[in-house]
Every structure is written in C-alpha cells, then in structure tokens.
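Yeah, one chain of the complex is gone here, protein chain that is, but the others are all in their spots.
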Amino acid sequence: MKDPYNNLYNGLCFIFLDLKFFGLPDIFPDFFGYMFFAYGIHLLPSIRKLKYWTRNFAIVLTVLSFVVELDQWTGTLLLGQIGVQLLQFLLILFMYFLFQLLLHIHENKAFEAKTFRTYQIYMTLMLCGFVIQSFAINLDANLQEVALTISILLQLIAFILFVFYCRSGSKYFKSKQQSNVQSF
Amino acid sequence: MEDRELFDTLKNRPDIEPEQAFSSSLRRELENNPKLKTKKVTVAPLLTIPMTIAIFVFLWMITTGQTLEIRSTASPIISQEKTMVFTGGLFVLLSLVLFIIFVFSKGYTKGKLVFITFALSLCVWVGNLVYANW
Partner (left out) sequence: MHKNQLQIEQLYDAYHRDVYHFALYYTNSKQEAEDITQETFLKVLKQLHHLKDGEKVKTWILTIARNTAVDIHRKQKIKRLLTEKLTKQPILTEGIEPPAIVEKNEQWQIVQQALMTLKSHDRTIIICRMLKDYTIQETAAILDISEVKVRVDFHRAMARLRKKVGRRN
C-alpha cells in the first residue's frame, strides 16, 4: 500500500515553494500540490465522512489554485493578490480539516500525541502569519518589510514542522506495514 | 478456575450493594440541582467578546471613514489620527494573535472558539483590504 504521508509532504512542498524563472510560471504549481493532498487523503486508512469531505475540498482547491495560477501567468490579474491571499486562507482552513482527519485515525498513542502537538503549533503559526500579513499591507514601507518577514518566517517554521511530522508519519506507516506482513 | 472462585467470593461480598437510603438521596440531589446545570464563566468567552467587538469597531471605522470621537481640548489633526488608527490596528493585531495562541494552546480542535478564530482572521483580512483600497 502506498504511503499517504509522502503524498501529504509532496503536496505541501508544491504549495509552499514558489520558483519562477524568466517570466515562466511557477515550476512547483500549487494545483499539483492539492492533487497530491487529495491522493494522500485517499490513501489514509479511515472510513470517516470527514475523509471524503476533506478530499473533495482538496479537489476544489486544485481547481481554484489552477484558476489563480492561470490568472497570474497570463497577466490578466483579474483576481490579483486577493486571489492569492484568499487561497492562503483556504489552505489554512484545509490544513485544519486535514489535521482533524489525522487526529482520528491513529491507534498508536505516541504518534497521536505528536499529531496533536503538530496541529497546535502549525495552526497557531499559520494563522498568526496570515493575520500579520493582512495588516502588513496597510503599514509604512519599513514596517511592512518587517511584518512580511515575520509572517514568512512563521509560515516557514510551520512548513518545516509539517515536513518533520510527515517523516514521522512515514516511519510509523512503514513499521505498521512491516508488522502486518510479519503477522502473516 | 481457582482465580474465578476467589473473585466470585469477592463479587458476593455482603456489603456490595449500596444502601437504599443513600441511592435515593443522591438521586433526589441530582434531580433538584439547578446550580450545577448552569455553565461556569470561563476565560474563553471573556476574551472572545471584547475581541469580536474590537474587530467590528475596526471594520466599522474603516468602512465609514469615521474615527472614534474623543473629547479633548485639542481636536485631532491628521498625523494624530494616523497614529490613532495605527495604534488601534496594532491593538487589534496583538489581541487577535494572543487569542489565536490561546485557542490552540488550550488544544481546542472544534467548537465555537475555533470557528470564531477563523472568522475573525478572515474579517481582519477583509477589513485591511477595504482600508487599503479606500
């Protein structure tokens, strides 16, 4: 069975990393990230309704992010920065639901505790970063730079935290797979 | 089997059943205890209410272009008004950040507080956008 945590990790990497060269679109397009997320959620071992709801949310975000990327790439800028920031908020909301799903599916108490701690810190950092970024647009140039730097730093720490969490998740998943094989 | 026999004797200890008087009095106490059914005032609503009011006042200020009138001998001039708006914005930002830290450090995973956190964050973003384009 494929590892869902790798897909979740790939998903967030694609969304978080933006590399644009020479006027070309982002080589890590966000909509690929949401597709990875949708697939990762599909692989998670859970039959709760929340799983299907979260996966569908990921699919909706795939479409939305594609529209926003296209808008930016073609230069029409109908949505502009508003679209980008709205997507950022929707990502935070999506991650909240993803964590609810992850919190429900683990029998291993230690890993469940790790999931909970990651959820607490990740959500705090992302929401604080988003709120600070919101205020930054109305500040003077100097202060705006400081505020945006703080916001990006908070989101970077959240991203690194999630990467480490996915690594632990992968290890847990592989050990579970091995113990299932051995029991046969 | 021997274990079972040992525990069977303990299961049948003579005083195992509660006294009828005790059971009845506790049942009556539970029936007639309205004080316990009222929720205690917790810190969370005390934080949420002023937080929500502050954000709505902020939204109202920037959408109507009004500032709060303060009675003073000197009327506020433009730079003072800007300082006031800046201070007000900073206050809202810090309060909201503290509120977010409070909600998630307490470990809430669902419920009204989490909903309010997301709602306030969105309101703040919308408010700042409106103010920027004013």
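The first chain written gets the first letter, and so on, giving A and B; residue counts start at 1 in each chain.
Definition applied: a contact is a pair of C-beta atoms (placed from the backbone, for glycine too) under 8 Å apart; a residue touches a chain by one contact, two chains touch by 3 or more.
Here the structure is a predicted model, which is why all the values come from computation and not from measurement.
Within the complete assembly, residues 3, 6-7, 9-13, 15-18, 22-23, 26-27, 29-31, 33, 36-37 of subunit B touch the chain that is not shown.
Heads up, the rule we're going with is that only the chains that are shown with their structure count from here on.
Each chain gets one centre point, the mean of its Cα atoms, and the points for subunit A and subunit B are 27 Å apart. Contacts from subunit B toward subunit A in the complex involve residues 89, 93, 96-97, 100-101, 104-105, 107, 109-110, 114, 117-118, 121-122, 124-125, 128-129, 131-132. Those residues of subunit A that touch subunit B in the complex are listed here as 82, 85, 89, 92-93, 96, 99-100, 103, 116, 119-121, 123-124, 127-128, 130-132, 134-135, 137-138.
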